[in-house]
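A single protein chain has been removed from this complex, and every other one stays in its place.
Letters are used for the chains, namely A and B, taken in the order the chains are written, and counting of residues starts over at 1 for each.
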Amino acid sequence: MLKYAEKIKETALKLFNENRVDTFIGYKKGSVPMMNEPVFVTDPDKVDQLYWDSFCGLNLCNYLTKRTDKIGIVANGCNSRNIVTHIIENQIKREQIYIVGIPCEGMIDHRAVMRAVKYKEILNVQENGDKFLVKGADFEETFEKEKFLQGNCATCTHRNPVIYDEILGDPVEEQTGVDPFKDVKKIEEMDPAKKQAFFTRLISRCIRCYACRNSCPLCYCPTCFVDESTPQWVGKSSDPTDTMTFHFLRAYHCAGRCTDCGACERVCPMGISMRQFTKKLNKDCQDLFSWEAGLTLDQRPPLDVYKPDDYNDFIK
Amino acid sequence: MENPYLPYPVRIDKIITETEDRNLKTFRFVFLNPEDEEKFAYTPGQFAELSIAGKGEIPIGIASSPTEKGFVTFTVNKTGLVTTYLHNMNEGDVMGIRGPLGNWYPWDEMEGKNVIIVGGGFAFTTLRSSIISMIDPANRSKFKDITVVYGARTPGMLLYKDELAEWEQRDDINMHITVDGTDDPDWKYNTGFVPTITEEKITSADNAIAIVCGPPIMIKFTQPVLEKLGFPPERIILSLEMRMKCGIGICGRCNIGDQYVCKDGPVFSLAQLKEMPSEY
Partner (left out) sequence: MTDKIFSKEEWLGGLEALRKTYGVFVPVKDGDFHTFMPFDKGNIPDFDYQNSRLSPKSVVYPQSERLFEYTLDKADSEADIVKESPKDYSPRAVVGIRPCDVQAFQIVKRNFDNPEYRDPWWVQHFESTTLVGLGCNEPCSTCFCTEVGGGPFNQEGLDVLIFDMGETYLLRGLTDKGEALLGKITGGSPADDQALKNAEDLAASASKKITSSIPTDKLKEKVTNDLFNAPFWEEIAFACLNCGTCTFLCPTCWCFDIQDEVLGKEGDRIRNWDSCMFPLFTLHGSGHNPRDNKFQRVRQRFMHKLKYYVDKYDNGVQCSGCGRCVRYCPVNIDIREVCNLMNNY
């Protein structure tokens, strides 16, 4: 994925010189291994800081909502689907953005890498094609990228951007034979008591930092429901019931809109598998409405529209 | 160990609706434990946290003067969760108050000086406390001329109407009451924005200190009037507001720069404010 870094710089410079954009949103290389920082460039002299590698697992579309300038933005498969969703939901106009599409080969899960080196401190990570080299103070090890993909990337079937103004490489082959809902099915088979225990354990570490909500491009409400005080819907303490309410309700607000970009899971400081909440709703939308978010500008999401042949089984 | 978060229990003794839109009410509290009143000894300019069990706390300026014994009064604007609940409470209900909190108007510096008070809307509460305290016979001689300019949008929105009329009659205080506009043909006093009336009535900054308390827009236009008269920033005193929780400079939320509005303020001179970040 490193090959895209140079191309992004060139494209950004070109867009500035042709006056196509006021701002270019991308990543710059992070100050700690395996991290990159979202950056907005307004000065063509500063395009050299733009960067791309397999640790760009955040979602840049988070920074798009309600902007009024002309924006250039890099977008891989899942991110481009979020742009589609934003356009449908009137958060940004298509004419405003110049999408630089990137066929994505998946992002690396930095926590899996830490586990693989038994938590010894990592000082440097260097990618090299489909392998990457991890260096610490007293060790060096090479790993295969395929074995360390983020959970959502391992089962991704939309690696190529679905919308773009220019694409920086040949499309990659979409994966087949992957089941993104394998773990959801396991949970579905649990009896209620086990499900309760599963989810209670899942959110037991939550510290209500709201990194998941704030990194999600779908969460752009001016006042989130957890911040309302008249009336107050959810308590603000670390009480497990309040925490569970927050996560479940937020997942429902993302139903039919989530593109499984994995940003929520990546940003959680406590390492909670955040996607366990939203994946079930994605599966339901697929099963009940044959719907996957963000694939086309021509259709509104299922919870937005009513069709006479919508399923009615829940009416008893 | 002494607990500065623990409120003194009080009973609502009297509720007066001050304004015609019914959004401002004055509450008079009496301490359930008489010895708490002494512990609550306060100075005009300070505020207290009104505490309602089950709802929360709100920081409100103290409207009564320490010269008024046996009770404390606050004038509260109905704005949010706690204030709405408070407005629906009845005389006889029990709640709590914590305080006195914050600093006070610079009374030591004001002695021997002419005192100019400019107030607008419902920010007048701590100014009432100040005026009653100053014109009390025990204190009046400490100050030279006292001039007050107080305005509201309409006559019905003025606070403490009876007391304003009383003070207007007195000759030891120059009281200038004004409204932005009115259709009332019997309106006896001035008509015009507070900054305009201030410009008309205040003629000199000589040996004077000005206390300005009101909505941001009023302060914005009054400040240049005072500066033109020759008031240096050290002699223009403002009282700020901020979202507060603990009220004692510990929870960290009300800071402007390195000053806590609840503990190092809410009273600041314009000179101090110029050194602080403009974030209020």
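Things worth noting here:
Note that a residue touches a chain if its C-beta (ideal position, glycine included) is under 8 Å from a C-beta of that chain, and two chains touch if they have at least 3 such contacts.
As the structure is a computational prediction, the values presented were derived from the model and not from experiment.
Among A:Asn19, A:Thr68, A:Ser237 or A:Asn312, only A:Ser237 touches the chain left out of the display.
Set against the missing chain, the residues B:Glu2, B:Glu35, B:Asp108 or B:Asp183 yield one that touches it, B:Glu2. Listed residues B:Pro34, B:Gly54 or B:Gly112: the one in touch with the omitted chain is B:Gly54. Seen from chain A, the chain kept out of the figure touches residues 30-32, 35-40, 58, 62-63, 111, 114-115, 119, 121, 123, 137, 205, 207-211, 213-215, 227, 235-239, 266-267, 269-271.
Taking the complete complex into account, residues 1-7, 9, 32, 51-58, 79-80, 83, 93-96, 241-243, 245-246, 248-255, 257-258, 263, 275-280 of chain B touch the chain not shown.
We adopt the following convention: only the chains that are shown with their structure count from here on.
Centre-to-centre spacing of chain A and chain B amounts to 51 Å, using the average Cα coordinate of each chain. The part of chain A that touches chain B in the complex is made up of residues 229-230, 232.
Every residue of chain B that touches chain A in the complex is listed here, in rising order: 80-81, 84.
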